[in-house]
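Apart from one protein chain that is not included, each protein chain of the complex appears where it belongs.
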Amino acid sequence: MKNILLAALLCLSFPLSYQVQAKEAEYTTGAPEIHGRVMGVSEELRCLVCQGQSLADSNSEFAVDMRAQIQEMMEGGMNDRQVVDFMVERYGDYVRYRPPFKATTMLLWFGPFILLGIGVAVLYTNILRRRKQVDETPLTEEQHRRAAELLKQDSGENKA
Amino acid sequence: MIPEIGQFALIIALCLAIVQGIFPILGAQLNIRPWMAMARPVAQGQFIFIAISFACLVYSFVTDDYSVLYTASHSNSLLPVQYKVAGVWGGHEGSLLLWAMMLGLWTFLVTLFSKNLPDEMVARVIGVLGLIAVGFLLFLLLTSNPFERLLPAAPDGRDLNPLLQDFGLIIHPPMLYMGYVGFSVAFAFAIAALIGGRLDAAWARWSRPWTIIAWSFLAGGIGLGSWWAYYELGWGGWWFWDPVENASLMPWLVGTALIHSLAVTEKRGAFKRWTVLLAIIAFSLSLLGTFLVRSGVITSVHAFATDPERGTFILGFLILVVVGSLLLYAWRAPKIGEGGKFELVSKETMLLVNNVILAVMSAAVLLGTIYPMIIEGLASVGLIDAVNKVSVGAPYFNAIFVPLLVPLVFLVGMGPLARWKKADMPDMVRQLRWAFIASAIFAVVMPFLMGGWSWMAALGMVLAAWIVTTAIYSLRARFKATNAELPWGHRLNAIPRSFYGMHLAHIGVAVCIVGATMVSNYMSDKDVRMDIGDTVTVGGYTFRFDGVIETKGPNYTANRGLIRVLQDGREVMTMEPEKRVYTVQTMPMTEAAIDTGIWRDLYVSLGEPVSGGAWSVRVYHKPFVSWLWTGVILMVLGGVVAMSDKRYRVMARKEKKAKAEAKIATPKLATEKA
Partner (left out) sequence: MKLKFFLPLVIFVVMAGFMWKGLSLDPRSVPSPLVGKPAPQFELSQLHQAEQTISRDGNLGKVWILNVWASWCVSCRQEHPVFMQLSRTGEVPIYGLNYKDEREDAVKWLKDFGNPYTISAHDYKGRVGVDYGVYGVPESYVIDKQGVIRYKHTGPVSAQALRETILPLVRELKKG
């Protein structure tokens, strides 16, 4: 009896629910402005349980939880910088997806450009030095004649 | 029985490799002809036995032989047959066997296509390849035996990782390994030249085709990997600066530098030592990549299951090869002459600046990849605080790569037009002024056409346009320089294929730049919760969620979403993203629905079911993303076309002349250095 009643109720509720459907889907992370900021900050933070993804890209439980917490913090009034600092305080620099600018990362950030400078400088000095040192002597008459002879010899062998 | 045959074949291959590695090289040093002559047949034998071994492993997969531990770990009776075959290289041991087989194959090709090389050189090249093979075969037999038995046999296998059950697995690793291993040939040529103490333009001409093919394969392999990650991983990313990806990019960047450097050495006999060093570095990076991926020193989604014993072996082998070759380099390089001189503004200089930039790019990628390890290492000996450990992600690599790309691309336009020895700068500026103006206009207009100004987009556009406009100019100028009296078909044919290949590859770079720039700056996506009938609009298309149905595959069950796509109110297509659960490994996996187009890809990925029959769905509009893979295809084609240049086939004749001149000229230069 109860079941029939339940079934009847369900049937009745259907037309009602249909009217409420077919809407513009809503974001999984809150209002559009906050959503943009959440994703922006998430792109700067690393998902610690994934291998190599940012919090924005990952769909792991950890990332989803973290994004939810970031959203809460932003809705509570924290700005982007504060959210990142909050995370770094608790997880260390490792959680930053972009390596920070510190004494220990100077080599990382400046290394390539220093190397570029050295490379160009070495190339420059090498070219200049080579201009003075290496003396290209064109083949002399004698050498040309010998070369022609050798070539005739070789092609003669080849024809056989 | 068959697995034992496979293992035995490996042992025989090892013995042959040892012979191949020792006798020819000694024979070349001591001028013992029979020992030198051994090289080809022994190498061919080695390849045959590795191939037999490989076939045995494939056999055990295809016949569901779960008494072999490797097969039981990576296969399953329900696995479709093409994945049983591809699964052979789905794990560490099998992929290493693939590596060894590729090495055997390349060596085999060298034995076939080296008729016009001097005997000592052939002997040394094959000998070096043999020594490398010894390393890999020992690694296989001692630490990573694919034929290890599992007794009692498992009733069924643990199945191949669902992420790998895909077309990508069939093509990406073989192509990638052909590239990685191909650089061993360039390496072997370099070592042979160092041992022989003779390095000239002829050597560069011999090395060049081999290097270009290896480069093409590696480019194709990397491109395939990127494309596979794009459609397989479910969120449409195509490059993550993941350590394993970096491991393949580094040898490719250096390989690109090597191709250009070989051009200088071949045409002008200059920078021979640098070219040899690049060849050594390119292959060393290949080996380094193998180390990074299989030793556990870095974290990556691609990393193989690791073992400290394996890591130690590879590192030991890497150190042996690299220290050995760099010692040889340090010892012999001074004896190699300097080569011709040229002005600061010349084709040579531009090619060498290209080299410097590419080398720095590779160094930067290396630095970023191993930096966390460096910090941890310094911390473990107390030099710095452990908390300083950083992780280096995409933002770093992008920040370094893009500024380096700008001068490089600028040179791409200038280089082909510059003259050897002394380039006429004012004339080049005059010739290219229209290309420059056109590029600038393009760079300013395109961003607005795409939807909004962006400095990065403008930069990408100006770089790509510069390459294309200068290429058109260069091709046209070259055509005009041919004999006007001939019909245009003959005129086109008169231009060497390497010229076409060069421009084709460069244009490929431009196409990639367009793809990367557009998709990075103008991609739009929405991550939404969808009830039945809900719509979401992205990139001018409206996506309607029409529910989810359950389906079955050969070895998985799936929830398939039905998404109808509308444009201007009209229904244009249906997209069906899936969420699969594989029977054996019970891992949930996303199969995104992708609609590929010339101008954009539409990408829909099913998330998780949420309350009330709704699902979370992520919808993307990715403009120009297919240009990324197209660009790589063009690069590969460019390499193949360049390689087919008949100048390499008519090697024999030209090189006699070079040999003759070299015999006369070299003694003078050698004594000059001393």
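The first chain written gets the first letter, and so on, giving A and B; residue counts start at 1 in each chain.
One rule holds in what follows: a residue touches a chain if its C-beta (ideal position, glycine included) is under 8 Å from a C-beta of that chain, and two chains touch if they have at least 3 such contacts.
The structure displayed is predicted, hence computed values, not measured ones.
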item	value
Absent-chain contact - pick from B:Ala43, B:Leu277 or B:Ala394	B:Leu277
Selected residue (touches chain absent from view) among B:Gly296, B:Pro496 or B:Gly553	B:Gly296
Options B:Ile11, B:Leu112, B:Leu142 or B:Ala386, residue touching the unrepresented chain	B:Ala386
Full-complex contact with the absent chain, from B:Ser77, B:Thr312 or B:Thr596	B:Thr312
Residue ranges of subunit B at the interface with the undisplayed chain	273, 277, 280-281, 284, 291, 295-299, 308, 311-312, 315, 318-319, 322-323, 326-327, 329-331, 333-334, 370, 372-374, 376-377, 379-380, 386-387, 389
Residues in subunit A touching the chain absent from view	48-49, 51, 62, 65-66, 69, 88-95
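Going forward, only the chains that are shown with their structure count from here on.
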item	value
Distance between chain centroids, defined by C-alpha means - subunit A, subunit B (Å)	18
In the complex with subunit B, residue positions of subunit A that touch it	21-29, 44, 46, 50-54, 57, 59, 92-100, 102, 104-105, 107-109, 111-112, 115-116, 119-120, 123-124, 127-128, 130-131, 133-137, 139, 143, 146-147, 150-151, 154-155
Residue ranges of subunit B in contact with subunit A within the complex	234-235, 237, 240-243, 299-301, 303, 338-344, 349, 352-353, 356-357, 359-361, 363-364, 367-368, 371, 375, 384, 387-396, 399-400, 404, 526-537, 545, 607, 616-617, 656-657, 660-661, 663-665, 668, 672
